[in-house]
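Down below is the structure, laid out as structure tokens.
The complex appears here minus one protein chain, its other protein chains still in place.
As written, the chains take the letters A, B and C, and residue 1 is the first residue of each chain.
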Amino acid sequence: MVNRQPIIAVIGAGIAGLEAASQLAALGYKPVLIEKAPVVGGHVAEWNRLFPDMTPAEDVLQPLLAGTAKVRTLLNTEISAINRLKDEYNLILSDGSSLLCQAVLFATGFHLFDASKKEEYGYGIYDRVITNRDLEQWFNSRQDARIDKPRAVGFVHCVGSRDLKAGNPQCSKVCCITAIKQAIEMKEEFPDAEIYCFYMDLRLFGKKYEDFYIRAQRDYGIHFIRGRISEVGEAIDNRVVVKAEDTLSGKPVKVTLDLLVLMAGIVCNPDAQQYAREIGVAVDEDGFLKSRNNLAAITDSSRPGVFFAGACTGAKTVPETLAEARSAALAIHNYFNSRG
Amino acid sequence: MRERFASGFDPFVIPFVIGMAFVLGYCLIAMIRVICQLPKADRKRFLLSLITPKYIWMNLRDIFLNCLIHVKLWKRNKVLGYMHSSIAFGWFMLIVLGHLEVMLFVPERIHLFYYPIFFNYFVAETEQTLQGALLMFLMDFFLLMVLSGILIAIIKRFASRIVGMRRTTRLSALDRVGLYSLWAIFPLRLLAESFTAHISGGSFMTIPANWLFRQFLGNDLNALPTWWAYSIALCIFMCVLPFTRYMHIPAEMLLIPMRNAGIKIRHPRKGFALLEVYSCPGCGVCIDACPMSVRKTNCKDATVYLNRQLRRGNERRIAEISDKCLLCGKCSAVCQVGVQGPELRVAQRERRKFALTPSYTGMDVQPLTAAVAGKGGVLYFAGCMTQLTPSIRRATASLLDKAGVRWHLMDPDGGLCCGRPLMMAGRSEQARELIAKNLEIIRASGCDTLLLSCPICYKVFKEEYPLEGVRVVHHSVFFQELIAAGKLSVTHEDGLRLVWHDPCELGRGCGIYEQPRQALATAGEIVEAGMHHAESICCGGSLGSLTLSYEQRQPMTQNALDNLTVADPDQIVTGCPLCLATFVRMADRPVRDLAEVLDEHC
Amino acid sequence: MIYQGKQKIWSDYQKEIPDDHWFYVRSCIRQSFFPASETHFVKIVRDLLGKDLYETPHHTTCGGIAYHSDTIPQETAMTIVARQFALMTEAGYKNLVTSCITSFGNYCEILETWREFPELEARIREHLWKACRREFEKPEYVAHASDVIFKLRGEIAERAKYHLVSRATGEPLRVVEHIGCHYSKMFPHKGVGGAEYPCVLSGMVESWGGQVIDYPERRHCCGFGFRQYLVKANRGYSVSNTHKKFESMEPYHPDMIITNCPGCPYFLDRWQYVIAEQTGKTYGQNGCGIPALTYEELAGLVLGYDPWDLGLQIHQVGPEPLLDKIGIPYDPNRKYLGLNEKEIMKPGLPTVLKCC
Partner (left out) sequence: MDFGFKLSPSSAVNLDTVDHRRFDRLAQLVPDALTCIGCGSCSATCTASAWTGMSVRKVLLGLQRGQDAEVDKMLSGCMLCGKCTMVCPRGINTRQLILTLCRLDKKGEMVR
């Protein structure tokens, strides 16, 4: 071993990066967190509460922040280039410095699908159309002129997910349950509002998700309509008129809403694709980074010394991401051990 | 014996007379009202039965056995049986002997109906005769009998478990007044008779008591107030009687002849239904018996409470109790006076108003009719439920083939409903439309036997379908006969322990208990459940209940299963697809239909 | 409505439209119903603005109507289109401009199909050769005539005699723009501004001073729907569609409708009469209808051509209230005079819809 304390570049300080860095530090390595944004925490830091127990996002972040308090963290730092050396990787950072490391962990996470690409939903065009992220920010800040005592709210599932034409044929996994969570929160906030969820399939696979769904139906009276919204128009009073087919009754439905929330899906972070190309790490057909083995080695890349954690390999939930981050830390540990 | 008072009167009899006059008047009017409320045909039938010797004998026997001796209760619970018969029969004998004494000693006073009750106050013993001593002895004997009954009653009230009841009814305020006055009557009588025993004479209880009292009281001043108290206690009891559960005493005496005459509930609140409600003694046997009362749930929905709410006219609760019931019939099976809980409830359901009434007249059943037309032989109607338990249909078909029976399936691709679920929901008029449609198919088939593997269907086909010339038979009976006739040879599997679950509709509903057991015994060794035959416990899946949710039914099913498995059988066997489907979900061992077991051993 | 949002989308759908040298193919329907529109397109583009616009009397239908009515297979339509291309090639042009939206869609669809299935193109070339011994080159650009007017909207605005402004109030006129379905719904990138918020017509309206209104059923079909109209049994669906659009635009009180498709102005115009007869309801002011014009007619009005020369008298809905609103002079006595100043006969007047 060249260095008693190998340096591991952890790209991205979202929950995957934070958890992995904290585990690596505990294992005696020197992780370096590289974060593009001015704060750590990634998407979870922008979220208010998390399904299915309505846990405040803060509660998930706090232990991670505590665990990485002593880890070197570079904020506002982008990676200009990555070079692969023999057994080592050299990262040129946006501040001009370079970082030589013995392993790279991609914790680059995901990008929320740009909802304005689904033009027919009118995000960025109609006043009353917002995204899941906008709503979550409203839960945090309570400041959004678009949300004004709505009497009818719609949620559109699968915006930019399972949509070949939108460039993302994959399921984003978390939107169904997020929509249900947000629908419940909106109903709690505005008990008189009628809330509609327009879905293609409801994919409630996780622990307690189905209970959450039953509660949304029975206790909150949220209307689930199986059918994707075909188009959104604006009525003279600025409310939005949405059209869909209720596929269960085989009839077109139309409803006027005060607020339409688009459940923007998960796509791979384009930066991750860029870095991967630079060091010859494979990108999968779905745009996410390609694991060496999707069953047995999801955290391993096709290159030695490069590892993945979290949503850079596909949509993940918070517990999956955390578990994968720990798993990646262990994989890195084994990697250094095997090199002697 | 001589009379002590020339007038034959003392003011203390007034309370009794008032009470007696009130209760007799009330009961007479109530009886006339009930009889008038009967539909004309029923009324005629009932009145005719009263003058038919056969019925007179039946009525007398039943009234004696049920109202006085409480034979049914003896069979169920010896302590409770003794308690009831000691009070009823003892009291009855006191009244009879009292009259005998009056007739023997002061026949001129027989027209004073209070005289036999207070006989010992009005007479003085002039000489001791054997005859007098015997009567005195009997009077004391029966008084002791009643008192022993009262003692048990008091114990039961405070510790019902001692007499073998887990739960008993909660009494209303008036019931308590009635109860306490009833308890008071006989100790007061003992006191009153004891105080006057040195004058009127007495026997083994009253004489020593008299002696005892005289030792420290020394005078007769206590005698009159005690007779007053006795009279007042009687008065209170009789005045509250019509408004308490004790109304069952007179009501049952009308119920028995009416039931013997074959009168049925035709109106949810009038006539026979009203009489049944008043005949309910409020004993609460139905609470423990009710399968819904498992884990102390739904205790307030037992028949005893339905009757109470019906008397109070609490419509919300009547509807709730009526709709929740599984209609398993167990409350009727255990009821001492034979109140028909399920029938009463269905009558309430039938009273409902609906915004929407189904109609099936427009259905074209031609394809079903054409498929079986003129086939003759045995027509097997598998029924809706069997579609969810295809093993029953397959096993039945296989057995029929093995026995060489010429048979046809009436509903190969699903037929119509038999109509029984509609009847249970109180929509018997609509059920008639389905019955008419099914009749069309059955008649067209020209069959001689209609075979059913579902007891729900069996009951309605047997009772409601005018199928003269066609034998309606449940498969358990049919297979038992085939085995007995040697057409099916079943191999006995030694050591195979089987428990038979009596489905409600087959057992209590149609009285079929033994044939399935006989058939089953050819295949294995029969073990019995904790409660069986008429006391078997509903599986909880019954269509009878309109409101019980799946979650509420689950503990009932578990309870029924626990009962079935007390003897640790290898398999639970039943003859109802609904019981089967209900048990299978929760059972810890195989649950099979009788046909499946037989087919496997054939 | 966030206008910037729309502009962002428009910027994503910039279509390259050549400046000059066009091979123009006319529309079967428009030649019959709105001949003056096509005439004025030629007048404006070639005569007024001096562009090179060529047309040949040898061109035929593109086969689009038959294709969309399921009466001919696509290969037949392709061969017809191949012949048009051959005519263009023979004339030495590379830029195709079609008068008809369905033709435009048909050309685009066929070119895209050939791109995906080159063997099909080879077969069509063979068919064409066998049929009429012609050969062709595919056009470099295919544009709809409204694309050309969109491109030239600035030049037209510079020469404008009238603006789409109410003379009385100075307020911009409220204009409903209706895009033909085959313009960009099949290939959003072939239309100016894409399929969801096309700006080909709204660009003209805004350049000429009007205000476009955005109503919920803006994207809905005019109701023609080929088989829905052509089969009489289905005509109820056709008129119901149109009715739905009018119900949706009614609260906005539009002053006029402009369209870029042959069928749309026809159905948005004529069905107003049928709806009025059936329901007693009219959508314009004072019992009149909402005039539904073609973009050439609108361009012609802006440029100061005589309304009757533009053929406005052959619309069911009278254009007079609109002309009065803008302040365009017209001679009511000339309304039903033909080009030779002879009476072309007055139509009978409807019972409900007021037509001046």
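Brief remarks on what is shown
We adopt the following convention: a residue touches a chain if its C-beta (ideal position, glycine included) is under 8 Å from a C-beta of that chain, and two chains touch if they have at least 3 such contacts.
These figures come from a predicted structure and were not determined experimentally.
Of the candidate positions B:27, B:188, B:344 or B:548, contact with the unshown chain belongs to B:548.
Only one of the listed residues, B:6, B:130, B:173 or B:356, touches the absent chain: B:356.
Of the candidate positions A:81, A:248 or A:282, contact with the unshown chain belongs to A:248. Contact between chain A and the unshown chain involves residues 152, 196, 202, 214, 217-218, 221, 223, 226, 243, 246, 248-249, 251-256.
In the full complex, chain B touches the hidden chain at residues 323, 352-360, 363, 365, 384-385, 387-388, 414-417, 419, 421-422, 425, 427, 434, 541, 543, 546-551, 578, 581. Taking the complete complex into account, residues 232-237, 239-240, 243-244, 274-275, 277-279, 351 of chain C touch the chain not shown.
Here, only the chains that are shown with their structure count from here on.
The two chains most heavily joined by C-beta contacts are A-C. Set against the C-alpha centre of chain A, every other chain centre is closer than that of B.
Computed from the mean C-alpha positions, the centre of chain B lies at a distance of 86 Å from the centre of chain C. For the pair chain A and chain C, the distance between C-alpha centroids works out to 46 Å.
Remark: chain A and chain B have CA centroids separated by 67 Å (rounded to whole angstrom).
Residues 1-2, 5-6, 8-9, 194-197, 214-219, 248, 251-252 of chain C are the ones touching chain A in the complex. Partner chain C is touched in their complex by these residues of chain A: 116, 119-120, 122-127, 231, 233-236, 238, 241.
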